[in-house]
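Just passing along the structure, written as structure tokens.
Here the complex is missing a single protein chain, while all its other protein chains stay put.
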Amino acid sequence: MNSTSIKSRLAGSHGRVYWRSLGELADTPEFREYLHREFPEQASEWNDPKGRRQFLKLMSASLALAGVGACTKQPTEEIVPYVRQPEDLVPGRPLFFASAIPFSGVAHPVLVESHMGHPTKIEGNPEHQASLGATDTFTQAAILGLYDPDRAGAITNRGEIKPWGLFLSAMLSAGSQQKGRQGGGLRFLSGPITSPSMAEVMASVLAAFPQAKWHQYDPMSSDGARAAALAEGAVGDPIYHFDKADVVVTLDADFLTCGPGSVRYQKDFATQRRITEERKEMSRLYAIESTPTLTGAKADHRLAMKASEIEGFGRQLAGAVGAPAPAGPSARATDPASVIGKWVAAISKDLQAHRGRSLVIAGDYQPASVHTLARSINQALGNVGSTVTYGPSVEAGPTDHAASLADLVRAMDAGQVEVLVMLGGLNPVYSAPVDLKFADKLKKVNLSVYHGLYVDETAFLCHWNVPDAHPLESWGDARSFDGTVTITQPLIAPLYDGHSAVEVLTTFTSQPDRRGNAILKDHWTRAFAGGPWTIRSADGQPFKNFDAFWRRALHDGFIRGTAIADGGPATPLSVMPAVPAAGAPAPTTQQAATPPVTPPPATTTPPQSAAAGAQGGLELIFRPDPTVWDGRFSNNGWLQELPKPLTKVTWDATAWVNPQLARERGLEDGDVIELRYRGNTARMPIFRVPGHPQQSVTVFFGYGRQKAGNVGNAPKNAEAFNAFLLRTSDAPWFGNGLEIAKTGERYPLAATQEHHVMEGRAPVRVATLEEYRKDPKIIEEQGETPPRTLTMYPEYKYEGYKWGMAIDIGSCTGCSACTIACVAENNIPIVGKEEVAMGREMHWIRVDHYFAGTEDDNTVEAYHQPVPCMQCENAPCELVCPVAATTHSSEGLNDMVYNRCVGTRYCSNNCPYKVRRFNFLLYQDWDTQSLYPMRNPDVSVRSRGVMEKCTYCVQRINQARIDAKREDRAIRDGEVLTACQQVCPSDAIVFGNLNDPNSQVSKLKLQERNYGVLETLNTRPRTTYLAVLRNPNPELEPASRSTTEH
Amino acid sequence: METKRPVAALYGVMAEFDDTTALVEAARRAYAEGYRKFEAYSPFPIHDLFEVMHIRDKRVGLLVLLGGLTGMCTGLGLQAWVSAIAYPLNIAGRPYLSWPMFIPVTFELTILFAAFAAVFGMFGLNGLPMPYHPVFNVERFAMHASQDRFYLAIEANDPKFDRTATRSFLQSLGAKDVSDVEE
Amino acid sequence: MSQIFHRTTNIYSRLSILAAIVLAATLGGGVALLHLSGYNTNQNMYVEQPLQFSHAHHVGGEGIDCRYCHTSVEESAFANIPPTKTCMNCHSQLWTNAPILEPVRASFRDNKPLRWTRVHDLPDFVYFNHSIHVRKGVGCATCHGRVDKMPLMYQQANLQMNWCVNCHRNPAPNLRPRDQVYNMAWERPANDPGLGERLLKEYNIAGPGQLTSCSTCHR
Partner (left out) sequence: MKAEPVYAPPPVIEPGHTFQTVTEQIAGIVLTRRHPYSWFFGLFVGFMGSMMLLMAVTWLLIKGTGIWGVNIPIGWGFAIINFVWWIGIGHAGTLISAILLLLKQDWRTSINRFAEAMTLFAVVCAGLFPLIHTGRPWLAAYWLLPYPNTMGIWPQFRSPLIWDVFAVSTYLTVSLLFWYVGLVPDLATLRDRAKSLPIRRLFGVLSLGWRGAARHWERYEEAYLLLAGLSTPLVLSVHTVVSFDFTIGIIPGWHSTIFPPYFVAGAIYAGFAMVLTLAVPLRALYHLEDFLTMRHLENMGKVMLVTGLIVGYGYVFEAFFAWYSSNIYEQYMVYNRMFGPYWPFYWALILCNIVMPQLLWKKSIRTSPAMLFFISMFVNVGMWLERFEIVVTSLHRDFLPSSWGWYWPTRWDIMTFFGTIGLFVMLFFLFIRVLPMISIFEMRTMVPAAKVKGGKAH
């Protein structure tokens, strides 16, 4: 397959060919043959990449399967009752516990569903301000992380399994040796800590070993933001209030999907833009960004520029709104000032028109200077206090991570580090900047202790490995982005003999070997007695005693009154007095415990100077992978198989380039390029992404893992697809001087969607707010709906409940949390890359993605459309099923009966929405014991040869119906939440009873922007969509507006 | 073909002809002579023979008609009962008795039953299977009847049957060879 | 010699046709019977249990209410099999050293659960819910039979789909007043034929449309 032939085909075809898939273009025998070499069916059948389903097992399984339907006897089963049954447990009914899943130290508040002692599903904590019931994809997928069979299984010393006791004594002796030298050779490395209890333990350790040092490193955390915040002293961390913002400008900020606050931000942002009967106004979003993000996709105006040029734009904007801006480079000279100027003018005008109701956000991956700019603009516009509040950091002892790690490595190199304790599974050997050569330096450490969930690249080079306890297995606390202290409580005893970070850390305190529960409770007993916190009950009154407080905290899952907004303090890195004493903690300990403050390191200086732009070349932009982040989720199959936003590629990292650049370099999707950057090289298959800055290349972290586990390990030919190979400490997020070269190799990518244009079919209907106000019919007119009388048959009546769903694609950000939630709720299997490449992914709800716009102007519009089963009233699938395996329920559900299905696949062929999924092979993992307790007992586990699809979470409907009947009442609106609806951070999905005129869904369907996809087929879908409304600034109305073809 | 041999029970006498015309002529004469219980044998159907022997069996057609009707009722009845009575299900919003969808199966079953009636009816009326039959006792018959010779057999239980008279009658028809057929 | 068959063959040829038909019929019937038999459905089959627990004694004899052991029958899909603790409530006083109860004491002593064999075992793709049936006036005995007369537990109904569906189509004949649900001995009053229909309304039980929808039992 040579690119010239592709190019010639490209030339031949017209229009948006560059969005057509690689496969479509390159369908030549050679390419096919190549593909088959890549995915030899035999290979994929005989040794599955996930290495579990081996041929024989599969054979036996499928033979056993022969029995399932046929008239064979039921196997004899056992019932094993408790010996002593727990009080609150009703067998067969789930219990819900409030807890938290920390992510980079920051708590994501959750409710965990537990069946007979197995956690099976994670929901957001509706009481908690940081969640309001929603979660992001990572938190959803944590449940699989808990049961991952590849987790580190035992404490080991140099590969030999050792009991906890031995580890303890080893640490004690190490500690006593260090005591003499004041802990001079003792170093701790961890991610950011927001846990008050752990911070206190850390403080006490540092107090006990004054010379010991605590280094913080989180490869994805934003040193830029942190530096800017530190520069502002105690109160530098912004918290945004989108519910107050009418005009939002992002400077390369992806606030909708990245960062600890994104879940809450999505909610507020969506509410502020949702047009309803009551609300007729919506906010406006300008995205000035480099790499296309989901935030950019929601923007009314998006301007793409090199990451290094954002600062210049910000400076101009500052100037335009009259905000004081520190000197620095201004907007690029190369660019026709007209464009930039036009935008700056328009935006600044809009901003000033909304003083106090506007908001400028700096991206996490921009240097401190940009954050400072954003802050000064917000100040100038009087937004501070209304749309943004700056407060203390929730991190204990925030510091510059890059510098902190560099400091550690320097010490290691100098041989000053005798004992190195790495807590919380941050995998520096894989993720540290290359120039630090962490792996080599690690060899110089006499005693290295690694604590993490997996035996990963770093663990392999350390003396001691201590398995981490999963958040669902351990006691602890952490603060959410808004500062609320959130409690983590275990739902299940550690499956793999894990110990939480704080338990490991205590081995260096005066009372080693304390259990997490004790540490936590002890901390809060004293904090309750007197500490920096103002602990209040829900009604604002203080609790009468600790037990009341603690019961409440455990019940709620968080401690009220600890949010920054409620005057919660920065997380104290200090030891609270053992004896309850009024007043603040002793400042001395504070002093003693303050970690070595590092001078503002190179990173915070504008990179384009540091990045030796001299040699020109392209700009290299780094980003965490949208689904596996920095590789910490590499072994999570759910996340690996989750299509990545905008490209829909699964299981692989790609380097994003602008289609124009690709054409110049003769590159096609899947061409492997070699990236040379500051003497380092990496390789990566490219993917052409419209709206990407012309002269930049974006690479994503998290791939090329070699010790991630069966799921996450990179295949041989993909080990070089590792962005960390290019990352240097002086340019953590972007820098100039990249050279790319075509290797001529091709790498097959498995994308769940290959075609990203609507072909004039308008599955997504769009209008601007103005158009819609003028004529609401504009949505309806984008498609045709036959009259309901157009049939020879009488209409079927639905008495009682009539379930339906409305999805507001105006609110949908494409974050795909719904997909993961659905996977978790409905026991949906992972199929693996080869199967995805063959078009056999199993997701019941997919998020379709369409581009509109033209290649050349970068004002590309992107739309996202979650597509579950439409539950058509005239379901084409039902008509053609020969065995009545799919029929209509009396409540209008399109039931799918797995045990009746023979597998003709006719229903799927006849489904115009293609939402049905088929078990072509035995996808469900029947062999891995550890995954059994993860599955939802209320949903059948489907087997080979069976069709399946979205059921509107019928198990939840049935439970609710039964509960309602038992109480002789009707199901209340909102009582049944489908999994996708419950998780959705922007409340885009609403489900309910259409026969109830007051139900939320009925009201939504009354809106004039409500429409059904492909209604022209008279399928009468129960799932309908609310059209996208955009709110462009008339002064910037992009030409491409009209290109949302209809 | 020694004819003097004493015969126990006699089925009839059989004459052999070597072309169709002779056979048809013989059959006509036999009928005219008043013989009724006689049968002509040929290696392929000869329509003139049916005429001269006045053979016309309407029962086959009747059976086929009955078969067809049974099939139709079965098909329609089964589908209606299954879809509306046995387990009524809402399929794609169609009514339980969406009869247009039932036509194909009804049709197929009609054909099937009719075809069964035709074939089994025909064999039944012909009294087949009947591997043993007296006529096979005549060696030449067994050799040639199914290939290239034509036979006329007058049965002994014909009221007009008289061993010698019938023999001579057959010979008078220009039969190549006349022989007794033993029971 | 020109005859290749003996004359009797005619009889045999006809008989053979008859025989073929009869054979086919018997085979089909045999398979059907086997499928319906207890061998396949476990109907009326006793199963080996860790100890010979007698419902006849506890329910019939002692008159213990079903819910004393099957605690969650009114709130959950699963009626619950009692924890050993429940047995020990009484048997820590009664029959404290009866050899037959040793498994129970052992279980309680070394905290090892008793491993019972399921008697009523529906396929995993069937989601039966006790609480709603009990709530709507379907008596325990309706499906489980006169448990109070069963020294050893066995499955009284065949639990095949059409057995379930028949009742879901027309529940009335199997309904009883709620207060009689746990009464093993309850008899349908002969003098009150309309009872079923009345309860159907009173407990506003859904029509067959909903009760025979696939997703009511299968997910």
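Per-chain numbering from 1; labels A, B and C assigned in written order.
To be clear about the criterion, contacts are C-beta pairs under 8 Å (C-beta built on N, C-alpha and C of every residue); 3 or more make two chains touch, one makes a residue touch a chain.
Predicted model, so just to flag it, every value in this text is computed and none were measured.
Undergrad: If you put the missing chain back into the full complex, which of the shown chains would it touch?
TA: Visible chains that the missing one touches: A, B, C.
Undergrad: Out of A:F96, A:W164, A:F546 or A:Y906, which touches the unshown chain?
TA: Among A:F96, A:W164, A:F546 or A:Y906, only A:Y906 touches the chain that is not shown.
Undergrad: Based on the whole complex, identify which of A:T389, A:Q660, A:Q753 or A:S930 touches the chain you can't see.
TA: Of the candidates A:T389, A:Q660, A:Q753 or A:S930, A:Q753 is in touch with the missing chain.
Undergrad: Which residue numbers on chain C touch the omitted chain?
TA: Missing-chain contacts on chain C: residues 4-5, 10, 13, 35-36, 158, 160-162, 165-166.
Undergrad: Using the document's contact rule, name the residues of chain B that touch the chain not shown here.
TA: Interface with the chain not displayed, on the chain B side: 19-21, 24, 27, 39-51, 53, 55-57, 60-61, 64, 68, 78-79, 82-83, 86-87, 89, 91-92, 94, 98, 101-102, 104-105, 107-109, 111-112, 114-116, 118-119, 121-123, 125-126, 128-133, 135-136, 142-148.
Undergrad: For chain A, which residues reach the chain that was dropped from this view?
TA: 23-24, 27, 32, 41, 45, 58-59, 62-63, 65-66, 69-70, 753-761, 763, 835, 838-840, 846, 848-850, 865, 867, 876, 879-884, 900, 902-906, 908-910, 912-914, 916-922, 944-945, 1013-1014, 1017
By our rule, only the chains that are shown with their structure count from here on.
Undergrad: Can you compute the centre-to-centre distance for chain A and chain C, using the mean CA position of each chain? Integer Å is fine.
TA: The mean C-alpha positions of chain A and chain C differ by 48 Å.
Undergrad: Provide the C-alpha centroid distance between chain A and chain B, rounded to the nearest whole angstrom.
TA: Here chain A and chain B have centroids separated by 82 Å.
Undergrad: Could you check chain A for residues that touch two or more other chains and list them?
TA: Within chain A, residues 887-890 contact more than one other chain.
Undergrad: At least two partner chains per residue is the criterion; list those residues in chain B.
TA: Where chain B meets two or more other chains at a single residue, that happens at 87, 89.
Undergrad: Spell out the part of chain C that touches chain B in their complex, as residue ranges.
TA: Residues 1-10, 13-14, 17, 165, 212.
Undergrad: Contact residues on chain B for chain C in the complex?
TA: My answer: residues 87, 89, 129-132, 136-139, 141-143.
Undergrad: Give the list of chain C residues in touch with chain A in this complex.
TA: Residues in contact with chain A: 35, 39-40, 42, 47, 72, 75-78, 80-85, 107-108, 111-118, 121, 123-125, 127, 129, 131-132, 135-136, 204, 206-207, 209-210, 213-216, 218-219.
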